[in-house]
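For this depiction, one protein chain was excluded, whereas all remaining protein chains were kept in their positions.
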């Protein structure tokens, strides 16, 4: 009951935010909320499934580009070319772009593209039992390769500039503060729904199986399950969430560039989750909000030295709150318990996750 | 057990949200540019990330210009107060910080940007908010936003004169090497059109991702193609690797001359003068450019930031931007954007590169094109100039061979 109240309270708080914030700050909050949607997926794949994905930006980008391409085509009007194509010397609309003029197709692709890529990669990689650090490095390479691919195809993707300058989003005028507020509410709703779905998934038998695989993949295999399938599903699910977040990010920020989905951007998506606490969905969401908020504030306060503050923050969190802020309460409890019974062993990841 | 756990984590989420609310609420958004006895102006360059190597010094020269304007009594009797933000070499960050400067700090104008990508990211923000941006770097043209003033060269003030110079030197074939982004690709499109119309051949065209430091294969291709000259549009770090590896492959300024459009005094220092001496560059300003105004500028810059520092074209263009805006605001009698825009056209100042006049129609400036030869001491000696400031022509309308480019 109490957590329902908390959930409702936060929902009310988020919905009331437009009353408190200036339009600029509200935009930033909307952006952080997009990252929070990605964080939910990471909490599932990494926190529950143990897959350290350093390439989540790729899925974020696929969803974002699918949406961005549609918006650019709407902007240009029928038969016209998006602005960057004309200055890149492209004269006819590339075949790849044509179907994205259809809003339904674009919306479907926002989810289908990232999920397909994740399914393919997941099946290939997890079947071969590539895991742990191997998987981390591989997914990081995927992000690096994807960025180079996007940058190299300037006529098709806008190159380093990416896609910029959006004014219309399904009838909303993005230059108008009132319309942007509607967009903000839409994002809050998507985040809330995603949270409920992921929570349900994590609590289901499937979610328990996923945790079991994280903690003892071979044992689960001996029980007759196929860990590759289970992991791939979680991975694809997180990719889908990232795709949706990317699609919402485009109208909020007004541009999408390869820098949003490269190695560094992917790492930052992950770090938010680590700070908040990867084992807790609420922690992941809160961490993503807090991390990106901190990044904005630090860099505004100390434009010359904010990297020190940010770097120190990571180090401090990893040192003193390895389970993230959401795990701090548990850590304190353990500390007190350890005081009382000095012999008690520290709780393992397993116990923490079971709680 | 599970329930209490959730409550705890949710309460943390709640805490962090309220924290965010509290943090945002006491933002100093109230103080506008017109209130008080200062005028806020924004400075937005990359102070971290890969582009910091170039942009930090532009910020420095802009701060110098602001200091000078203030020492001379400020603008409309008020001192300028710079608000510095870090674009972090990340284009969405540029857009975010531009928005912050406009909405939260209420700056009268902003000086900033370097890469085309950062400008393209900021452009909609400035247009949407009807705010002003002064962009200080040479760029690929084909743009003329009503809310941007371009104080760097457009293509007909840098690339086209460089091509004229090469043609005059009897160069027949040119090899294009560039970083993979908008400026080099557009510049090379222009070069190819020029070559086709002027009986030159393009021996090859290569792009590398930004930040590439491995050029041996491209150097090998150059050695095999044997062009008369290499037109180099590489940006940043890559230039260091390119010239070091070109030289160690035995290709010198005699056997493989190059002309660069993104290598200034600053970059020469990082490349090492020995590795690049004798090669050509095309800009509108060099530290050695003659004139009392420049001597003064170099002296002041060194006094403020250190005797070992050099000045370069983008730094000078940033410095100019501040001076030009101050003159326009003074003439307009207001810092209001529309008033400044209207007053800016025709303003002419004596600046380090010589006489600089704002072209009201395109919001670019008249600039003298200069070809320079890199000296063993790291300085650049002018070997040719256009004589008079060239009228900016961002869409190359005055060049018949460029007809198909700006479609």
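Residue numbering begins at 1 within each chain, and the chains themselves are lettered A and B in the order written.
As a convention for this text, a residue touches a chain if its C-beta (ideal position, glycine included) is under 8 Å from a C-beta of that chain, and two chains touch if they have at least 3 such contacts.
Everything that follows uses one rule, which is that contacts and distances are computed from a predicted model.
The UniProt record for the undisplayed chain lists the protein name "Branched-chain amino acid ABC transporter permease", from the options "Short-subunit dehydrogenase", "3-isopropylmalate dehydratase large subunit", "Cation acetate symporter" or "Branched-chain amino acid ABC transporter permease".
Across the whole complex, the hidden chain's contacts among the shown chains comprise A, B.
The hidden chain makes contact, of the residues B:79, B:128 or B:244, with B:244.
Screening B:169, B:212, B:293 or B:334 against the full complex identifies B:212 as the residue touching the chain left out.
Touching the chain that is not shown, out of A:8, A:96 or A:149: A:149 (per the contact rule at the top).
Panel shows chain A; residues 52, 54, 121, 124-125, 128-130, 132-134, 136-138, 140-142, 144-145, 148-149, 151-152, 216-218, 263, 267, 270-271, 274, 305, 307-308, 310-315, 317-319, 322, 349 of it touch the chain omitted from the view. The set of chain B residues touching the chain not shown comprises 47-50, 52-57, 180, 205-209, 211-214, 216-218, 220-221, 223-224, 237, 239-241, 244-245, 247-250, 266-267, 269-274.
The rule is short, and it goes like this: only the chains that are shown with their structure count from here on.
Against chain A, in their complex, chain B makes its touches with residues 1-3, 5-14, 16-21, 23-25, 27, 29, 47-48, 84-86, 88, 90-93, 95-97, 99-100, 103-104, 115-117, 120-121, 123-125, 128, 140, 142, 180-182, 185-186, 189, 207, 209-210, 407. Residues 1-3, 6-7, 9-10, 13-14, 17, 20-25, 27-29, 31, 86-89, 91, 148, 151-152, 154, 159-162, 164-167, 175, 253-255, 257, 259-260, 276-277, 280-283, 285-286, 289-290, 293, 296-297, 299-300, 303-304, 306-307, 325-326, 328-330, 355 of chain A are the ones that touch chain B when the two sit in their complex.
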